[in-house]
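Here the complex is missing one protein chain, while the rest keep their positions.
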Amino acid sequence: MSDRRRWIGERVPRIEDARLLTGRAPFVDDWEPPGTLHVAFVRSNLPHAKILDIDTAAAAAHPGVAAIYTAEDLGALCCPGPVLVPPPPIEGAIFHARTPLPLAREIVRHQGEPLAMIVADSRYIAEDAAALVSVDLDALDAVVDLSTALNEGAPLVHSDLGSNLAAHVRQTKGDYEAAKSAADRVVARRFRYDRGVAAAIENRGVLAEWDARADRLRVWDTTQAPIPIRAAIASTLGLSEAQVRVIAPFIGGGFGPKVMFYAEEILIPWVAMQLGRPVKWIEDRYENFFATTQEREQLHESELALTEDGRILGVRDHFLHDSGAYDPYGLTVPINSQCTLLGPYRIPNYESEFRVVFTNKPMVTPVRGAGRQHGVFVMERLLDIAAKELGLDRLDIRAKNLLDPDEFPHNHEIIYQDSAPLTYDSGNYAPALAEAARLIGYHDFENERRAAAADGKRIGLGIVNYVEGTGIGPYEGARITVEPSGKVRAATGVGTQGQGHFTAFAQVVAEAVGVNPADVRIVTGDTSEFHWGTGTFASRGAVVAGNAFGAAAQAVREKILAHASEALEVSEEDLELVDGTARVRGAPDVSIALGELARRANPLRGAVKPGTEPGLEATSYFGPERGTTANGVHALIVAVDPETAMVDILRYVVVHDCGTVINPMIVEGQIHGGVALGIGNAFYEELTFDEFGGTTNASFMDYLLPTATDVPAIETAHMVTPSPLNPMGTKGVGEAGAIPVAAAFVQAVEDALREVAPTLELVDIPLSPGRLFEALQDAGEEA
Amino acid sequence: MKPARFDYVAPTNLDDALSALAAGGGEARALAGGQSLVPMLNFRLGGPATLVDLNAVDELAFVEPTEEGGLRLGAMARQQTLEHDPLVRIRAPLLAEAAPWIAHAQIRSRGTIGGSLAHADPAAELPALLMVLGAQARVARAARGSESGARIERASSLCDLYLGPFFTSLEADEILTEVEIPGLRVGEGTAFAELARRRGDYAIVGVAVRVRLGADGLCEDAAISLINAGPTPCLAEDAAAALLGEVPTPAAIANAAEIASLQCSPAADMHGSVAYRRHLVRVLTNRVLLRARGRARERVV
Partner (left out) sequence: MSDVSIRTRINGEEWTGAVEPRLLLSDFLRGNLGLTGTHVGCEHGVCGACTVRFDGDPVRACLMFAVQIDGHEIETVEGLSPAAGTDLRIADLHPIQRAFHETHGLQCGFCTPGILMTVASFLERNPKPSDREIREAISGHLCRCTGYHNIVAAVARAAELLTEVEA
């Protein structure tokens, strides 16, 4: 293949940038067909209550209001939503599905649950009317505290269940009890990992337009999964899928919650059909803190059994997972925690058991990292504590337990979120750890520390490993067409939220068909362009859709070569595809343009050979047998002011391995963003609730996203261990940056305060200066 | 998050603004930079019937030197002028030093000095900064019941302005028109520090100080004001008094910081407990006093 210009692996600047930079790239809220009506919801301000009465009369009479709906007005539409991700088949698993109604009836189970929907000439008027709706709620005791939610006598979120248990899963490998009795040392701790909102800067939104003449529904939606949304809308509203077009245009960040299927995605199209007018709902930031799913608390009780020299014999982890008021997303998040805990380590015995708990809080579904960070936090903390207790170096204890390259594929004998056994496809962990240690200066750090201490500064280093199951099935597809202009158009079903798909996929196509990526026009997220696929989640776009593009591009390449060989009367082996032409190797003058071949492949008159497919076009699908396993190491140096408990991150290093990289620039960008989110989780972001279950910081003033002065420069290095599970050898990277940050952060903070507070042990995330201060006080009292 | 309806007037002089407020009968509200008021309107937290927009009242937008070496700051002077105006840098270096800590450039470009003072957020910087500088506020209202044009003015020390969180002695029909700051004297040094969660956030705790040293090195005057360490911005008077007549040695400074920490009355919130805030008052007061002492020494002749 010497003729191929390599595009895969190049830092191609993004094709989509020009539109975004000039403000022309359309987001959902940028569309507004003439006559559009606007929706505002009346939402519950109580987390748990009986609905006594909703009086909409005054609101309905308000000028400019077109319609108001409560649960009673929805008819058959008012039924619980689907379970989007059924739990994987794990033996003995218990799962109670409870999903929300589009508008609450009788009971509200979390703050912000919608009670009434107001449709008006403008959002301003809709909000005026919302203020006129009088809602009579009878407050019920709320389930707020995860640790006591399963106690006898606790208030019940779903009274028919008799308890707040949503699910119970136990997975084991080997025999932990036996490992424990053989161990020299057992480290046992409790950990808490609390967590907030995804906070994409664009809130959610839906615009629906019913075209009565064409008998068709058009829906613009901020979704990461347009095709499943189309299916859900069609089936709920009694339409054929062909009548529904869902467009996920440019999306202002997804990070997980935009994969969910929400009631608004049915209600808005339904209202548009009812009223025969375009209808738009744009979530505002306040609503986003309740109406969009979140990811939150887990409480772990964990044990690590080791030999004297730090070899892991086994791990036991029992945890509670807060699902919020409903569990439409099945068990994805806690299973990710369970499976990611094992990390890159050789762990012969594992006993993991979790209980999922309903609480009167907004729903929990995956947010970038999707529970993986919880597992990494537990494992890495246990190793830190074990290293201290055993007097071992924290790098050594990690290095010693890493899986070797010849241990792959490595079967962990438990089931992953994709229902397949958790089997690592490939990995080369030791060099990544060594490289990160080198880049952060691990081996010289004691000198650096002393020098800093002489200046009155306390600095500390953290270094942790993670693996990430990525690129799971089921499948994605792509269709590639060479147009008579010589340009290539290509479509896929996955939506895009800034991951650079327009460029990365273009690179894959460009490389196979010999054009410049700028001449490849990628269409994503429009069901009229491509209507098979599942969505952008679990770091799977580049892996699953990427390989679908790879396969389709190869098929188109073969068609081009066949046509060119006929046209130029040379054998295919003698042809090369360069600069948008097929030409004869060694005789570049003998060539034919791809556009000309495209024309010939689609004759408008005359006859073709029987069985001929028109056009230079191919559609392919890719479905991996199971997910790929990416891995990496994060290392950082912090400075801590022990007097104020303020922490500054001085340096941050990421060494990561996501197999073959299509565009390193884009991959690094994904990592930077992930790290920033991880820093938010570790030190800034936390949703706070009062004792009654009300959120107390539902604004960007009080819910703190890290800014440019909180996130350091991030140094990245790539290692490449291709995946054997797909032809391109790619692994996912979308979530990697976010996963291990908290674990690395607390290790570094403890390290910085080693002399000041030798007994300091940080087991709760998020940390904050206020919390660190308290932990320091406690450690001071202990010492 | 869209504001409810309101009536809107945009007077171009102070008298018209005052009569518009008076005409509102308690239901009218001044709109200055809008950087605190508009978020509240967007959240529909309290809705005035009328907004009296002060942005076209040019006579309130000034920064002027006084003959005594001080400054007069008009209520509608933008917060960003504190950071960019060379006059402020020379005559009130404390304000120039602290200005970048007030929100962000995009907020300071609209946010006004008067708005910040009138809003009375206990975590805001400006009230405490101006307090420690000994500023006087000037307040005006239209004479009630009289012909339009008659104006009643009063002066208020900043300490008297603050009654509680977001609660001032300003009446509904009053406009804070300006503040006047005395000039920096010989041997006087100021300093400021705050801890906030992120750049541009309101302070978890902040401290501003002013000390004046005599030629003999003794402390002749001192003021310490605390941000977010009580229901209002406040002076730590006992702590400052402890420095008077003393050589501000590290021990004397630590003592003053200790007093400030013991006597302040912070509240707990999600960013920190009462104990944490008290602790920070001590740490910051100590640090800032040391810095101000250094600056004061440079200005002793």
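Labels A and B are assigned to the chains in the order they are written; within every chain, residues are numbered from 1.
Assume a contact is a pair of C-beta atoms (placed from the backbone, for glycine too) under 8 Å apart; a residue touches a chain by one contact, two chains touch by 3 or more.
Computed from a predicted structure; not experimentally measured.
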Identify the residue among A:113, A:284, A:476 or A:657 that touches the chain left out of the display. A:284
Looking at the full complex, which residue from A:240, A:709 or A:759 touches the chain that isn't shown here? A:709
Looking at A:23, A:92, A:456 or A:586, which makes contact with the chain not pictured? A:23
State which residues belonging to chain A touch the missing partner chain. 13-14, 16-27, 29-30, 32, 124, 198-203, 250-253, 255, 284-285, 497-500, 665-666, 668-677, 699-701, 705, 707-709, 711, 713-714, 737
Note that chain B touches the chain not displayed via residues 1-8, 10, 34-35, 38-39, 41-43, 51, 53, 55, 80, 100, 103-107, 109-110, 198-200
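Definition applied: only the chains that are shown with their structure count from here on.
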State the interface residues of chain B toward chain A in the complex, per the touch definition above. 1-5, 39, 43-44, 195, 197-201, 204, 270-273, 275-276, 279-280, 283-284
Could you pull out which chain A residues touch chain B in their complex? 123-124, 127-128, 131, 284-286, 643-646, 684, 686, 688, 696-697, 699, 701-702, 704, 706-707, 709-710, 768-770, 773-774, 777
